[in-house]
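Every protein chain of the complex appears in place save one, which is left out.
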Amino acid sequence: MYCNQPPEKPGNKKELLEKITNMARANSLWVTAYGTGCGAIELRPLHTSRFDMERFGIAMRPTPRQADVLIISGYLATKTLKRVIRVYEQMQDPKYIVALGSCTINGGMYFDSYNTLNVLDKYLPVDVYVMGCMPRPEAIIDGFSLLMQKIKDGRAQGWKHYKENLDYYRENQKKIITDWDLPDYNW
Amino acid sequence: MGVNPATDPKKTTHLFFGPQHPGVTGNMSIEMWFDGDQITKAITHVGYLHRGFEKLMEKRLWIQNFPLVCRICVPEPDINEECYALAIEELTGIEVPERAKWIRTLVLELARLAVNLMAFGGQAGTLGLGTAAMWGITFRDFVLDLFEELTGARIYHIFILPGGVRRDLPPGFENRVEKVLGKIEERLPELDRLVLNNAIFKLRTQNVGVVKPEWIEEYGLVGPVARGSGSVRDVRKDAPYEIYNKLDFDVVTEAGNDIFARAMVRRREIDLSISLIRQILSGMPKGPVATKLPNVTEWRVPAGEYYSRVESSRGEYGYYVVSDGSLKPRRVHVRGPSYVHAVPLLERMLVGANIADVSNIMVSLTTCPPEIER
Amino acid sequence: MIDKVKKELEIRFPLLKLVREQHNYLHVKVERVSAMDAIVMARTSLGHSVLQLISTVDRIEDDVFQMTWILENYSACTVLLISADYPRENCIVPSLCQIWPAASAFEREIFEMFGISFPGNPREGEDFLLEGWKDTPPMRRDFETEEYAMRVYGERQPREHLDPRQYIGDIVGEWNTPMGRKREEEK
Amino acid sequence: MVKALAIFLPLLGAFINAWLPGKNPKASRVVSYLLLTAGLAAVVMLSIQLGAWNLNDLSNSVILSTGVGAPPLSINLEITAGGTLAAIVMYAATIFSLRRFALTTPRSQPLVLGLLTASLGLLFATDIFNSFVFLEIGSIVTIGLTAACRCGSRWEAAIKAALVSGLVTILYLLAVAALYRSTGMLTLEALGTLTGGSAILVAILLLTVIVTEIKAYPLTGWGLDFYQGTSSIVAGLYSATWSLAVLLWAAKVLPLLPVGNPIIYAWIGAGGLVLSQLAGLRASSSGRIMGYSTSAYASLLLVAAGTTTGAFYTQIVTVLMVFSSLAKFSLFMLGNPEKKDRWSGYGTILFLAPVLVLAGIPPMPVFWAKFSFLAHLASNFPVIFYAVLTGLFLEAVYLFRFWSARSEKVRVERASKPSAVAAVLLMLTAAIWITRMSWGMLDFSGSIIASDGIRNIFHGLFAVGTLLCLPGVFNRTGREKNYWFWLLISGAALTILPAAGNGLTFYLLWEISAFAAVIGVSKGVAAKNGTFWYAVFASLSGYLLLAGILLSKGSFVIAGLPAILLTIAALVKMGQFGTHLWNIRAYPVAPGTMPAFLAGTASKAAVLLLVAVALTTTGGALPWGRVLAWMGALTALATAMLAAFAPDYRKMLAYASVSQLGFVLMGLGLASILGWTAAFYQTIHHLIFKMALFLGAAGVVYRTGTSEFNNLGGLVKKMPWTFAFTLIAVISFASVPPLAGFGGKWLLYNGLVEAGWLPVLIVGMFASVVAFLYSFRLLHGVFLGQLSPRNAHAKEAPLPLLIPQAILAMAIMVLGFKPTILLNFLVPTLEAIPGLSGLAPVIQGDMVLTAMGTWNAWMVGLMVMGFFGVAFVFFWISGHKPKYVGQLDLGFAGEMPPSADEVHYSNNFFRPYARALSFLPKIHAEKIFRGTTKTFNMLGDGVRALFTGDGRTYLAHSLIFLLLLFVFLNGGM
Partner (left out) sequence: MLANFTSVALTIVGALTWGLLLGGISRSVTARIHGRMGPRVTQNFIDLWKLFRKTSSIHHGGMFWMAPMFRITGAICVLLMVPLVIGQNITYNMSFAGDVFLLIYIMFFGCLGMALGAGNSGHPYAVIAVSRGLAQMSSYELSFSIAVVAIAVGLHTFKIEGIVAAQQAGITSWNIFRFPFASAGALLAFLPMQMAYPFGIVLAPQEIPIGPPTEYSSRMLSFMLSGRALFGVAKLILFVSLLFGGASSWLSLFVKTFLLYMYPIVVSSVFPRFRTEQSIRFLWFIPTTLALVDLVRVML
């Protein structure tokens, strides 16, 4: 199905506001401090003088309530997936997921492990993948600039997608989390 | 059956410290109960990083496991390669050329230096002294640059292989190492002033997180945790592997039993590593760096069992390797030092500790969850 | 040093089998019934007072679990490995928690990974590495991890392109991920 | 004829009974009743005839001669007016206990009647030998009655009594012989004519006999064992008849003894009073406690005999002895439960009335006698006065402990019910009667508080405070529902308190209010301990007040020691400087709105007292104002810190109350216009917020049944209005502008700076900052945090509790935004008081100016509310609606929170603060008081060691006493 309407012209007041807001969103990415996997080791140099991601307005927030970005830093064990879902659902809209490492894309070298999931996208809406094992800080920064571009363009809509296809995601999540006791999604 | 006073819901608060917590080291959690701000009971939960390495290694060829083992410990992956390689060499009897041994030792010491820089700064970082943490990680980055040049990767090097190392040192590497060491040494006194001479750092760490000397044997504590409590145990000295018997060094030990003593051990380990690296660089022999291996896809290691030990930055690291003579290992069991530090010891140390000191204590044990969970 | 240990053990346990011996390393295999005696003896009179590891090897062809206790002597820096075979069916091994508190964690892990029960461990059965695991204990040889992973986490995405950009998804294009493909199919 | 009948009817009855019961018990009982009723009627007629009922002159008498000739051949009796009153009590007690005797031991009926006869005889005997006869009869009958039941302890008691009476007989006969030999007469008057060696001999012999018989210290031992050992019914009858008779006989004999200076009685009595009451502190069984109380009254008798004479003496002694005996009778009837028969509700008051009588609490009849007596002592014998006061306070302590221990579960024997009820009714009637007669001593004409303005403020405070507590009382069930009556009485007494015109009136109203409140508190569930502490401290402050008033000789208070005593009384009432112990014990257990009344309203009586003292003595400035201010400041700080660690909501409020009253004290101590303005402002504010808080607490307790923080939390969802009002009160007392509390602090600080008391200022500011700790703890512990599933059923507090809170919250707002309403009234009132120094604050419109500071509450209020409103509106119109998430949906490190109970952080809330404080030496008032109690107990144990429980020791005591008397009197003469 194709969209017949012509694209809305910029200049609409609301549009402008949204655009400014998107600029702000892109330049102020607060990351949940959650090192879910081994990729977290390269997040530390990102803070420091060598790479300094605070230049881009990227900062760590200790609590998910205040964060915009969740970095999945590598493979996810099922036990962690449960916590990640919880953390993700506690974040406030709009929110984004950056997945690091090959193992989030297709399982990487753990494709046959009994405890790590292979394709993260089936369980959570990933906005940007950064490949590598593990990705270098430069690659992560590159991933972030990609995310920023997407946000500026208004295309980082993973959270909306998650809301709309919640059943799909839930089904997948419940398939591998055998003792499901999380509450329903709340925004 | 009354209510357990340590977990009485009326008197205590029940909380999870981690996994999503800035003060926790890596992806693990501590479930704790506390009364006021004093902890009455703590349980360590691990397994958030469990990837089933040991199962996967049984499914892969001997040589294919090298990319796997290095991922067991993220901050210091070379230890795993070394330990695994030592076991294979012991089982197959492959001889390692002399120069390869020196290079291996160099790599191990560089890795140890990197980890200790990060851990020493991180100790101050948990107390809110972000400056020290930042500096520590920055210094580490210099070392990572060396690794990148040597091995092509910053974190997972896959450099040590059975029978030697992957390649020789690039030309001029010694000079660059020396330059990095000089740079680090130049800044270290400033870091000392910031951390070790800081009255408040002392207030927060002295007599906190005490590890009693009698616990060392009870729990099997190793590394800086044991050496901060007066132990002089160091595999490099006691059961020398590679060329440690040719190097001149004393085991670092402190008698304070507390977090400050452990931080002090780490700090002196940095000096020790620098000195060892200098010794290695000056005494490096010439020669080949690897023995030719048979066709690795058809490589069968003779049946046997061996427990190899290496001193990591966190203490003794062991690999229990069982081969049944087939293409793949029968069993590889990794014994990381964090295993006892983070689970039984931490649970015991936290009882009675202040809630403000949880992260502090945990970092002083330098727990590394992946090596517990594998 | 280790010779003395060996001698003492041989006197006490005549059926002992020597697996490997080095200048600071001794691996012996004892009868199942005398395993605990040997461990206690090593601890109390032979100076090997530190428990480093409890390990299990699934020797499915002999229908036994080979238990190995790795004991260290801190002052002499020698290692003593004591092994014993236990039958695989309803395997029960005595717990060492009373002697070494640290044994609890090792035993909990082995219970989870092999299904070996350690009566006397007060915390046996608590979740350790896995959460809500219902399948065969994963470290048993008869557990097929790849088959399990394929069943639970889905097929690994075959790598169609060598260019990772195409594989991960174009930065400006539609998501080239399972979810994105699903939506394309709908269109 | 009437006279004779009155005395001898019982004797007749005894004879008939001795003959009848075997054949027809019912007939004998009927006969006894008939005879006794007739005797009672006769005595009442006699008393009316002698004019005993106006109590002014009790020495009217008629002589009744029987037989021929003079005594000892015949019996001549002098029936005095006071004696008739005692006889009424004796008859009544016998009538009421007869049924009980008839039921249990029918054969003892003649003994009962015999005891009555002996008592009446001894009461009226004029002849020393006749007295001996009656004494012997009485002793024998007592022994017989006691031994009628064959059980160990009673036999023991009987034997001890027999031993003592044997010794008494010997000594008495010796005395009679000596008297007869030197004078040839045996009348009592003959004693007065003795001289020389025989006089001393007779005096010491008879004094020993009397002291032994009336069981005064140190010869109390046998009496204690006797009361403890014998059955309660015998003890009751004994105390109401024989004991009373002996006491009054002793009262008759004592002034006649030739001891030279009778002051020696007073010394024996006063010393004995203090020592015996010390020992009494350790007594536990009710019989023994009654024994100690008897000893106290015997000692009082000795003191009275030594210090007073004539009609006054007779009057005091009669009233004291008659009513104390009656009280003991009813207590014995109520005590020692044998059958389980619960008297719910009325049991407390039934039990309390005699205790109040014994402790001499107004308006009970004994109080009036004690008051006159103490007034006399205070003006003439100050040292004895202090000793007596101390003894009486100690007595009050153990009596209240006894009461509080019993009031929990009053079980009364069915058979004793009527007698106990009758006795109590009799006492209450007497109380009303005597109070009516003493009406003239009360004065409401000119208040002790000269300033109309101040008086009106206090009238208003008390009236409003009481009224606001009243709506909440109707939402009660069970035991607690009855407290409203006592609250009302207490509040009424307080409301007229500022109008009191003299010390007595003030004291009377003060005590009525205090003890009505004590009864009210005792209605609470598990209020035993709290009631005891409250009663003890109430009587402590009461006795201090009494002492101060009496030492001031007529005027309300004079400077010097009396003023200090009154100040201390006020401090105790406020709970300042270590005496907060009663507040923190009584408030948490008091029922319903009672703590609101106590903390909010009743505590203002102490402020009133301080103001009155200051105004009366110096016209405003207390000379020890600086000490007072320091006390206030230190109390405020210490209790604020203690409040932060309190584990119970109401307990924390109690601490907070004491802490905030410390600021009042600081203001009063300043003795400047600013200081007093601050003090009054703070007083009014304290009433408002403290009542609001305690009413809120009442609602919480009503809905959840607990006030422990560990069981509460998260109630804001269930009780939003209670939370809102509590929040307003808390913000106010944390003195955060724009609510009312800031004003008091601001005025106070300005006053302190004006006076240059900067250290006090600093301590005060520190205390007010520490208040933040407990104010948050209070709100969080009850209303915020996680709602426990335990309280999931809780609802909003009932309207009768909410409406007063709403009114008070409104008052806080009004006072906070427009403090000038109050200040415009206060400042001129206080400016008119001459004794106050310093400059008055200047009020210009909404602006209040002092020498150094300014304060415009209206502008501040507008600003705060304005910006709050703007922020609020801005948030809402911006169209952003936060979504409500469940209480357990927390960012919990990725895990699921286990349960509300486990997640709620409550226990040991300020543990780091406690740890930081740990360097301070732990001077707990609690510990000091425990130490004091321990010391007293040790002293008591030391004194008690005298009473070994062995009859022979008691004999030895008597003989040693005799010897000492001999030495002393001989040397003295």
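By written order: A, B, C and D. Residues from 1 in each chain.
In the analysis below, a residue touches a chain if its C-beta (ideal position, glycine included) is under 8 Å from a C-beta of that chain, and two chains touch if they have at least 3 such contacts.
Quick caveat: nothing in here was measured; it's all calculated off a predicted structure.
Considering the entire complex, the omitted chain makes contact with A, B, D. Across the entire complex, the residue among B:Leu203, B:Ala255 or B:Val296 in touch with the chain not shown is B:Leu203. Note that of B:Trp135, B:Tyr156, B:Tyr306 or B:Tyr320, the residue touching the chain absent from this view is B:Trp135. Across A:Arg25, A:Arg44, A:Lys122 or A:Lys150, the residue that sits in touch with the chain not pictured is A:Arg25. Contact between chain D and the unshown chain involves residues 714, 716-717, 720, 727, 731, 734-737, 742, 745-746, 749-750, 753, 756, 758, 761-762, 765-766, 769-770, 772-773, 775-777, 779-780, 784-786, 852-856, 859-860, 863-864, 867-868, 871-872, 875, 878, 880, 882-885, 887-892, 900, 903-905, 909-910, 912-913, 915-916, 919.
Hidden from this view is one chain, which touches chain A at 20-21, 24-25, 27-28, 30, 33, 47-49, 52, 54-55, 57, 59, 61-63, 65-66, 68, 92-94, 186-187. For chain B, the list of residues touching the undisplayed chain reads 13, 15, 21-23, 37, 124-131, 134-135, 138, 194, 198, 200-201, 203-204, 354-360.
In the analysis below, only the chains that are shown with their structure count from here on.
In terms of C-beta pairs in contact, the better-connected of the chain pairs B-C and B-D is B-C.
Work out the mean CA point of chain C and of chain D, and you get 76 Å between them. If each chain is reduced to the centroid of its CA atoms, chain A and chain C end up 35 Å from each other. Taken residue by residue, chain C touches two or more other chains at 130-131, 138, 143, 145-146, whereas all remaining positions touch fewer. Counting partner chains per residue, chain B shows two or more touched chains at residues 19-21, 47, 50, 52, 55-56, 59, 373. Interface residues of chain B, counted against chain C in their complex, comprise 45-47, 50, 52, 54-56, 58-59, 216-220, 231, 233, 235, 238-239, 304-307, 309, 316, 318, 320, 322, 330-331, 333, 335, 339-340, 343-345, 348, 373.
Of all residues in chain C, only 130-135, 138, 143, 145-146, 148-150, 152-154, 156-157, 159, 164, 167-169, 171, 175, 177-179, 187 touch chain A in the complex they form.
Against chain A, the residues of chain D that register as touching in their complex are 883, 885-886, 889, 891, 894-896.
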